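Below is a structure I'd like to ask you about.
A single protein chain has been removed from this complex, and every other one stays in its place.
Entry: chain A
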Amino acid sequence: MSELPPEETTAAPAPPPDPFEDWQRLDPKAVIASTALVLAPMFPIVAIMAVSDENSGRTLATVGVMLGVVVLTLVGSWLNWYFTRFRVTAERFELREGNISRSFRSIPRERVRSVDLTAPVVHRLLGISVVKIGTGQKAGNDELKLDAISTARAEELRRLLLRPRAGTTSEGVPPPVTGSGEETGTEELARIRPVWYLYSTLTASLLLFTWAAVGSALSTLSDVFRTLWAADTATDWLSDTAASVWAHVPLWAVVVAAVVTVLLGGLLGALAFSLEMWWGFRLTREGDATLRVRRGLLTTRAVSLERRRLRGVELAEPMLLRLAGGSRLTAVATGLEHGETSGRSDNKVLLPPAPRGVAGRIGALVLDRSGTLEDGTPLRVHPRVALRRRLSRVLLPAMLLAAALAVAAHQSGAVPWWSWLVPLGAALPASVLAWDAYRNLGHGHRDEYLVTRYGTGVKRTVLLQREGIIGWRISQSPLQRLTGLLTVSATTAAGNGYYSVRDAGTEQGLSFAESCVPGLLSPFLEKNSDFTSESGDSPDGTSHERTTKRTDHP
């Protein structure tokens, strides 16, 4: 925890064999932290009112209301603190909480899959951390949250809960105190390089995020101006100057200036965000059991991931980042909810956007493979029909739209005559994307992993442990049947739940599935050259049952 402030190590009283055996309280400073969060935004409001408002009565009333809120928060969080207790017994983690409605939760210690430490700014100043204990249950409300305990004890708790059960004999030895993470068995796999911040500014979502933030900040600012009665003069002056300047400047210059401002502003903002998110990033392996990601400038986050839950990794390359030769690395692990739905997608991040080669190397390190993720047999290409499918998916709608617009333009004057050119013009870049989507398709296996690659907006390469495949889902749409393609999905308990090889050739896909998990699919496969004449998959089952020939693949 080099990023966290040094911590008083007196927090754990006498270290008995297991320091969390008795019922524990949260750190009382948690009360201060939650009150401070409520209090902080009030200062500027009160300050502005004090400066601007002539009506001191109203100011006083507002201050009174705010004080009330603060007192309520104080009492509420104190009650919360008072009634929350937890303990760690030999088998279970137990948590009592609630003042009005009491709750008691008890979780077997083997079920604890992740222990994440987060410290927002205020928490950090006070030297406390929020501890989230994940049990990997899909049902909601699965997360146990301790807000907050002192950082050193949080670190201790994390180590205790994630210690492999076989190693419980060593519990008598108190773990090396302080969360420095420098104890034996910790191996650093990756550490951020300054250039990587630039890579992470290249993700489009960050750019958008920046502008959303700027927008809301500007509206707040204008509110402040209005309150200060400065609005009229300031905005008048601004708009006057702007008008006088812009009157003499050609339109294209204005447009260029606007675009440059938006891009530059977005980039700078994105840079700031990526600094906040990735500052001090370190990926470490602790012993053989856990991977650990630590990062954050203002809010520090420390996410632990049990290695036995790891089923693979995913390299994601959003288009902008891909053009710069960068890539993001995330874990495919059981017990982490889907990123899209839970909003906690950042708990599976293994590496910030980084050069592709680095991501590949670190990915291989994480999976205990030698070299890089790209090592091994090259991926298999999908049939050309898959390209035709992608092209026609883009071109047919464009043609149809163009034809419809042309007809409409011919019939009535409401549609400009050139409108049919627009979809045709858009078809060109779209077919480039379709070509790219086809080129990115690929599958194969490397060592113990299934590899699939797809996507153009975000190109993804997934390595999934073949051991982790718990079934197959093979689908074929009517069009795919006509063209001899199918989609093979390996279902798994980890990550998205399934990873697909899209639009593979029928035979290619099936034998790939068979070779990934030998023996699972083979009883249901038949190999016979007669079938090549019998096109497609006729629904007539009886004839199949007669001609069934099972071939057990060597």
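In this section, a contact is a pair of C-beta atoms (placed from the backbone, for glycine too) under 8 Å apart; a residue touches a chain by one contact, two chains touch by 3 or more; residues count from 1.
In the analysis below, contacts and distances are computed from a predicted model.
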item: Choices "Amino acid ABC transporter permease", "Lactate utilization protein C", "CRISPR-associated endonuclease Cas1" or "Membrane protein" - which one is the UniProt name of the chain not shown; value: "Membrane protein"
item: Among A:Thr73, A:Thr334 or A:Ser392, residue touching the chain not depicted; value: A:Thr334
item: Candidates A:Arg25, A:Lys145, A:His410 or A:Arg473 - the one touching the absent chain; value: A:Arg473
item: On chain A, residues whose C-beta touches the chain left out of the figure; value: 138, 334, 338, 380, 444, 468, 470-478, 481, 489, 491-494, 496-498, 505-508, 510-512, 514-515, 517-521, 523-529, 531-532, 537, 539-541, 544-545, 548, 553-554
